[in-house]
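Partial complex: the chains shown occupy the same locations as in the complete assembly.
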């Protein structure tokens, strides 16, 4: 089991996700500096959360032009599982590995709190072990947006990974923290090996922290 | 050369900021506001004085980095 | 008196220097200073850097203890938390800048305090803040509140350090002077702490971080001046925070600190290059020679004066081991940061500044530091307010539930959720107790121990009895740590006061210090770092005395952590400590009867110590389910907080207003499962502790026998809606 965590200037959940992966899988991920142009054989690549390049210009935009990104894209196209969490999701969106856009929360404020999400797609390696799960969000720009065409496409191809819901799994307006279209919390690429999500599973990987239901997202890959 | 770049949200893209600004303006008592859209304005100071080459270069900057073409349009002008 | 100098008198005055202060500069130098030198003196001798009004009194605070590794005097205090680990922490004010530009003022406040901590070799693991705003009806309050909270979040979230707690008050005394105090806590190894004393004649002096621009020139002088109506027009170039660069600077500094390369390191805070270079030289008893042409500049044509006084953020000064320059440069280049050798350590004990080959300044360090003015300002102590007694006949017990609802919906007592949800309080995945309990608890990464953190102060207590108020601020943090199951270790403080040249204000300061001193001594809870912010006045109106305290405690085993949330149905609720009915100067009077009147409650420190120790003993023996101190608002507010947090109801025995809303000190609430009741009562009896059964936990509702009830959900809704509604 070999995993890799990409580190950009301004990443700040890189250590957190590495610790979670170590605890789940028993093996420590390699940290990959953004200037690297190659990544060794990998069972999982994580693009972690944080504020790469300070979120300046547009969240994820500058990181998506980093040298390492081409290699992430190559690996993704070759079928290696890739997870982008929070800022990592924003980066994957900017690389066009994932569809749509993440715009400013409808509240216009940063939101840090626990939310519930539930899997919409059940066949991908990231969603297969999931049911309704509690985990934190912490972002300014997590409001998922897609044009009508794009939305239709990701629906038709079963690419919606997770939706925000309440504790009982009900998807409704009240459980949507940031204004995301259709309560979308995470999406997959067409091939289902690339996942982007706004909630932080690595912050819910230990019961002492309030929830360990985030582990399930990694189980399919790390088991 | 001073280049001025405008980056605006495409027509059908939601603009939460614009919406909130419109609301706050009405709350402040300003009337007759139909809509507000917020975009970016970037000024780039460039070497050289060939406007054509510069324009091409600036378009390329927008495509590669400055704008997200999924949701944004851009325009470039040089003083 | 005639002005006998060549330099313009108005120039000297506009630099905030008094005539006799200027006389002593001329005497020390043996000549008149040039403009650059005048600027340097002005920056070093203002209140903010020189502590000229407060130094004498600060020396009285207890600063030593078994666990104190470094007390006041360095960038931050350091305490031993076992296993070779230390906690490094400090609190600092950014009041004036935040009033002028709330977002950037608060953001750069956070940036500044973070640098104080990582300068010492510690990785910051938690931020807290203590905020005071004017009355909620004041037209500027909403703008200032939203800006400050956004700024604190903007900086802390971006750099990826969790903001885990704080406090906030609203009072009209802050209408023209808000307070923004920020605290950072970091963790380091005891044998890897970095200090600021320069050493080694000839060693390179290195500048790292961001470039220098014309930001906040004269910021430090501004921070020591009263506001008047034109202050907003003066608008000095405000510093803009760049948390992204700070993150790079943090990582680069910590990376370099792993090597044996740094002899001394000092962040550039208030008065930038001036105070950092002089502090390093003074501590090391050496001189420094700096070539200002080498300073990385963001703006063109910057003068020596501007370079020395700029408060551009995200910069550091270091003295390196000779030969380590290239290695160090590579690290900073890797992180895209500036790195320049700008000078060297000399044996002259002078600060010498050159620019384009010309000497711009030459000042003996000792004149700047040791000869800095120090005042024992006159002070008068007001008589404490008289006792106040409720006219019980005028109150009907049936209003108690309504009064409770009003109290927990009031800005000073309601839930702060709206604030902390804008702060990333979970990044670094060690936040074990999030905001909303008595203290925040943050695990020491990779271990089973944790530190507990709390900031507190009650300005109305301090105003009406500064001595008891000073005691209270210290004790309130102590209690919050105890209630969380932590052994309190030490505090940092941020002393926010009005104009010290007024004897009553100076009297408030002196009395607060005296109260703090007494509390710290009795509780063995020393002060290891702190900050003073004076002249918080607008048009002659001073703020209430506000000695904000940040307390740090140790939890040796994270299994022992306690929170205030009720945990189980059918458990018993007890109070620990005496319920005596002190109603003067309480939140009840102020919120319900609209009166700020009566005496501040007094604290019996030996009682305090005894009750606190008792709670810790119960925690250690795993005898309680939850615990909460009884603070402002009194017993019933505290019960409501426990219920709301745990989403469990409580049935409380009947009593009257005085009982439910008095603010007697040294009290706690504990939740106990019935099978531990006997043991706890026996222990209390043995230790002569006042204990009283007041009710039990039930489902869904808060009920007061024979008086009334309300659902916990409804209480929560009321408590959580004030901030969102106010800021909409």
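Here the chain labels run A, B and C in written order, and each chain numbers its own residues starting at 1.
Quick note on the criterion: contacts are C-beta pairs under 8 Å (C-beta built on N, C-alpha and C of every residue); 3 or more make two chains touch, one makes a residue touch a chain.
Quantities reported herein were computed from a predicted structural model and do not represent experimental measurements.
In the whole complex, which copy numbers belong to the chains shown here?
Full-assembly copy numbers, per this file: A x1, B x2, C x1.
One rule holds for everything that comes next: only the chains that are shown with their structure count from here on.
Just give me the whole-number Å value for how far the CA centre of subunit B lies from that of subunit C.
Once rounded, the distance between the two centres reads 41 Å.
Taking the mean of the CA coordinates per chain, how far is subunit A from subunit B in Å?
Taking the mean C-alpha position of each chain, the two centres sit 28 Å apart.
So what's the Cα centroid distance for subunit A and subunit C, whole Å?
36
Give the residues of subunit B touching no fewer than two other chains, as numbers and ranges.
none
Give the residues of subunit A touching no fewer than two other chains, as numbers and ranges.
none
Within the complex, which stretch of subunit B touches subunit A?
Contact set of subunit B toward subunit A: 12-17, 20, 64-66, 68, 70-71.
Spell out the residues on subunit A that touch subunit B in their complex, using ranges where they run on.
Against subunit B, the touching part of subunit A is residues 57-58, 61-62, 65, 94, 96, 100-101, 103-106, 108, 143, 145, 147, 179.
Using the touch definition from the top, list the residues of subunit A that touch subunit C in their complex.
Spelled out, the residues of subunit A in touch with subunit C are 9-10, 12-13, 15-16, 19-20, 50-51, 53-56, 109-113, 136, 138, 140, 200, 202-203, 205-206, 208-210.
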